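The other protein chains are all here in position, but one chain of the complex has been omitted.
Take a look at chain A:
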């Protein structure tokens, strides 16, 4: 692909870290504790109200940054736990506009920055500019885009520059150094470190590939003062959070929280969040 340079545009993420609420939150967590805990839950699961209560419970139990997933019919990066939850949300009538309702309601109750994790087509259909404006109005911080890379993301780069929204791009163990730099330079808030080659879901061990990838990201400029390196996929325990935060700026947990919410409701997800958050204080 040759669109890289034109897509890159005038701004690089590094100058903007201080202006990003997510970036500031992660930096603060790294000076106060071992690092930041980022918690994922899908909007609309088990219900819209239930997902709002669960997200609030995450923050009240030590989650620093919320990642709210927007249910989508074809989630190629998600494993079975999250697929089941988002499919339930869709069957219950989830609409994109529910994301803004959720962001606004959560922000009214707790003070944590909220990123939306969304596949690309829903925001294309909503209108990227309109979606961004509505997200700003709701008090959201930005987007994590699992199927949109920097070189294919010219429109989102322009819109996020205009609105100041954070944009979190993914990096993988197979990414070339050139592509790692592209992601670091254009991510704002943090850069998502995909710990292992696979889809979302709890794993016994967090791949050693994650540590190597974080080292490689550091070499191309990732830091809490530019774009933090936060590791996701496979993390499900406080011990794993602590282990990851020994080398990364943040740990992202999804499936373990979704499973707790499925099986034990808001109280269950609160317990798991607290256990995970303990890993940030070791």
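The rule is simple: contacts are C-beta pairs under 8 Å (C-beta built on N, C-alpha and C of every residue); 3 or more make two chains touch, one makes a residue touch a chain; residues count from 1.
Throughout what follows, contacts and distances are computed from a predicted model.
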Leaving aside the chains on screen, match the unshown one to its UniProt name from "Carbohydrate ABC transporter permease", "Spore germination protein KB", "Tryptophan synthase beta chain" or "Phenol hydroxylase, P4 oxygenase component DmpO". "Tryptophan synthase beta chain"
Answer key for A:146, A:189, A:254 or A:279 versus the chain not shown reads A:146
Please output the residues of chain A touching the missing chain, sorted low to high. 1, 72-77, 79, 83, 87, 90, 95-96, 120-126, 146-149, 151-152, 169-176, 179, 183, 194, 197-199
